[in-house]
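My structure is below; once you've seen it, I'll send some questions.
Of the protein chains in this complex, all but one are displayed in their positions.
As written, the chain order gives the labels A, B and C, with residue 1 at the start of each chain.
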Amino acid sequence: MTPRHDPALKSFASDNYAGAHPDILRAVAEANGGHQTAYGDDVYTEALQGVFQRHFGRQAHAWPVFNGTAANVISLRSMTAHWEAVICADSAHIHTDEGGAPEVTGGIKLLTVPTPDGKLTPELIDREAWGFGDVHRAQPRVVSISNSTERGTVYTPDEVAAICAHAHGLGLLVHLDGSRLTNAAAALDVPMRALTTDAGVDVLSFGGTKIGMLYGEAVVVLNPSAAKGIDYLRKSFMQLSSKMRFVSAQFEALLSGDLWLRNARQANAMGRRLAAAVRDIPGVEVSRPVQANAVFATLPRDVVERLQKRFRFYTFDEARGEVRWMCSFDTTEADVDAFAAAIAEELA
Amino acid sequence: MTPRHDPALKSFASDNYAGAHPDILRAVAEANGGHQTAYGDDVYTEALQGVFQRHFGRQAHAWPVFNGTAANVISLRSMTAHWEAVICADSAHIHTDEGGAPEVTGGIKLLTVPTPDGKLTPELIDREAWGFGDVHRAQPRVVSISNSTERGTVYTPDEVAAICAHAHGLGLLVHLDGSRLTNAAAALDVPMRALTTDAGVDVLSFGGTKIGMLYGEAVVVLNPSAAKGIDYLRKSFMQLSSKMRFVSAQFEALLSGDLWLRNARQANAMGRRLAAAVRDIPGVEVSRPVQANAVFATLPRDVVERLQKRFRFYTFDEARGEVRWMCSFDTTEADVDAFAAAIAEELA
Amino acid sequence: MTPRHDPALKSFASDNYAGAHPDILRAVAEANGGHQTAYGDDVYTEALQGVFQRHFGRQAHAWPVFNGTAANVISLRSMTAHWEAVICADSAHIHTDEGGAPEVTGGIKLLTVPTPDGKLTPELIDREAWGFGDVHRAQPRVVSISNSTERGTVYTPDEVAAICAHAHGLGLLVHLDGSRLTNAAAALDVPMRALTTDAGVDVLSFGGTKIGMLYGEAVVVLNPSAAKGIDYLRKSFMQLSSKMRFVSAQFEALLSGDLWLRNARQANAMGRRLAAAVRDIPGVEVSRPVQANAVFATLPRDVVERLQKRFRFYTFDEARGEVRWMCSFDTTEADVDAFAAAIAEELA
Partner (left out) sequence: MTPRHDPALKSFASDNYAGAHPDILRAVAEANGGHQTAYGDDVYTEALQGVFQRHFGRQAHAWPVFNGTAANVISLRSMTAHWEAVICADSAHIHTDEGGAPEVTGGIKLLTVPTPDGKLTPELIDREAWGFGDVHRAQPRVVSISNSTERGTVYTPDEVAAICAHAHGLGLLVHLDGSRLTNAAAALDVPMRALTTDAGVDVLSFGGTKIGMLYGEAVVVLNPSAAKGIDYLRKSFMQLSSKMRFVSAQFEALLSGDLWLRNARQANAMGRRLAAAVRDIPGVEVSRPVQANAVFATLPRDVVERLQKRFRFYTFDEARGEVRWMCSFDTTEADVDAFAAAIAEELA
């Protein structure tokens, strides 16, 4: 079989458009052969706990799942009783991009708050953190934040810590949607635990897919008293991989060395390079701070249309004429330069 | 990195203990590199429809998902209204081994029927196919069967056709849990469509993992009028893979040639070989017909205990002292012979 | 307005066909007028706790709800985590007559056991009480029994105690569907607490409607550590009555004196009278023990058809030609005698 696609083609649509890093494929191949106990009782998954603990502390425990929506829903359900609700930004992936999975499948009510930049603050949390003990109000129990955010911004360790302190003071728990946690840590040049365990985050959805795995995310419990039943929830929510060794081997390849960091740095650097390259092109305006691997920009609609015939990317806000350009671990300087040149060309 | 495990070790515990066939890994590697549209709009997933249609007919449409529990729950939910129920054998995987996912996550009531051999019949279906129009009774809407069954037996095309005709006559639809459909077709030496489309099955959960994929199953709609909303259900049930090209490429490797058939024949042949090898060992009784890749047997408890220290396999029925030995696509004659020798040794 | 119906007409179809006892209507009228805090913070609901505690002990707490299905689902959900399951007889109302509410609305898997007479035993419970800690199996957590049962039989205090001891020994909780608990207690001439609190039952669905209320049942927690979140579950399961004073006033009228007992004794006595009256009519066979207010009998199909034109009652088992005759608190000796005479006539 020859590939059906042209491996030279890149896009700026999403870090999900990229494939897997070669080291990831190699780890999968090495984990192959012979028999391993199914459903997670294999040596790769056993070893995985140590790998996650080196990043997130001794108390951390990771449950590999298939995808990010599932990591989020299982995390949130493990932290809540039947009637409890989750406060999040109205730009949160759990609210906007998961097909209603938290409500439809998890039965979890989301209490959303508008934000200027995708980031919650203690003050913004307070808009929905009320009504405790009132049966008429779905009971707030968890604050969920994303880092890096769906708006390309990054919470600092201090900002996360302030949110956690505030939430805990109200009797709330904190969940972090870390589908791009690696990008956030790389952007700030801090260890991942500075943005999670050390800041007080209780449960983390850790993202592997966007940063170079074939598939695979993990629910990582950082505060053991904050979550329960994940073994069972993972199964009943249809996320227990039978041949789990292959998920775990990918995570080990990503996290035991610095592959995660190299990949994240590359994606972030390409984001910065792209922003710098277009900033001076007349007719383009970089519309949001470029803090990780996403660049948001406005440019004329006809230009967008022409450009989209040459490169894949998404219009983010139709009304504002705003587009999103996302860089990946496999985006190269040449890819960025060619794209920037095309933008300049179309605007000339 | 060197592998953490010994690739020479085999077990008789489950076809999920096996890894992936080398051709599957090769297909994943070939699908890698460059960017492909995420969430299923890639060239591999596009090509997949033709692959499935060659097996299941022009009207077939496949939706790749991560695992078998999900394929079942999405299939069943796509066939039912909110209040409709599913008739199945009380040995069905959806009832016994999915952590309650159909009820807990799908909100689907199962109406279970005891069977002697894991196989439903029109008569057995009638035990639960009643009460139509009575709001007090969860409304039967789907009959779900497994082929090969959880008891190692196989439905013939005529048996499936009789069930479908009976079900359709009652206004019911038919779902087939085909996590081992390949084994059933290979055992009967019939094309898969003889057991599905041609027999009248409406929706199929097609199993890829147990027959040599890393991960991946598919909801395959054979009767387009029988199911709705699978695009949305797959997303809200958290089963939409972002890098779907890798699932689809595996399916193509499995199904475009005869890899599926070779793998299934090998597993089945090893099941027969094992049954033949132990049948004359005093103290072992093969307790069920060996029709696919599973061998059920009874033998003394202390022997089971000693054997399980040498080879992994499951006790199936503690009370009866019955064990299950499952063969895989990668089980070799040498594996079987060594195991049979060990059984003989322990019983000597 | 004159009544649309003939208040002289009675049936033997169900104790739900009866209206309300006059004392119940009087209590509703007395609770009317002026304003009372909605949603349960009224003086009638406050007083209700004492009323229930006199029957069920100091530790008991009652939550009025609208109907029996809801009392059951809220009880069961309050006793289980998201992934936990309930063991019940396959004749249980929660399995056969609630439109799938436990699964569809509650997301609760039922593990059903066939019984000869609608009654579970420790041995029967063991058929489904296994697999603890195995994520593939929905985790058994509650045993649910009905008293009196859907087959007209009654558990004795010793039988309930044996079930509770066995269940608790396995780490399971016990729920009692007491939609006809009053009938059971009256039949055995024991206080209701002998069949509940004293026998070890953890949570009770207490039935008011069938024994003479307009509407209203209650979740009664007998073991405070066995249930949680009922205040919230009642609201999110849509069972929080705004004008709750009217439910509570009915319960008080029923339970503060002996109205419940008089009503139950009358219904039971009429069941016995009916059984006695038909036992010697050739062609009728009383098919099950008559222990409360239900009489099951077999008689020729054409006779059933003719009788059903004169009196409303249900065919219970079409195949066996078995019918169910249910007596109510308002069934009189004259009603029974007229019915028995009609049966004799049709069989003559």
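One rule holds for everything that comes next: a residue touches a chain if its C-beta (ideal position, glycine included) is under 8 Å from a C-beta of that chain, and two chains touch if they have at least 3 such contacts.
Remember, predicted model here, so these are calculated numbers, not experimental data.
> Out of C:Leu214, C:Ala269, C:Val286 or C:Val303, which is the one that touches the chain we can't see?
Residue touching the chain left out of view: C:Leu214.
> Of C:Phe56, C:Tyr155 or C:Tyr232, which residue touches the hidden chain?
The missing chain is touched by C:Tyr232.
> Residue-wise, where is subunit B in contact with the chain that is not depicted?
Residues 39, 77, 81-83, 107, 135-136, 138-139, 228-229, 231-236, 240 of subunit B touch the chain absent from view.
> Extract the touching residues of subunit A with respect to the undisplayed chain.
Subunit A touches the missing chain through residues 82-83, 85, 96-100, 103-105, 107-110, 112, 135-138.
> For subunit C, enumerate the residues touching the unshown chain of the complex.
Looking at subunit C, the ones touching the missing chain are residues 1-11, 13-14, 16-20, 22, 25-39, 42-44, 47, 66-70, 73, 98-101, 104-105, 209-210, 214-215, 232, 235-243, 245-246, 252-253, 312, 328.
Here is the rule we go by: only the chains that are shown with their structure count from here on.
> Using Cα averages as centroids, what's the distance between subunit A and subunit C in whole Å?
50
> In whole angstrom, what separates the CA-based centres of subunit A and subunit B?
Distance between chain centres, rounded to whole Å: 33 Å.
> Multi-chain contacts in subunit C: which residues touch at least two other chains?
82-83, 107, 135-136, 138
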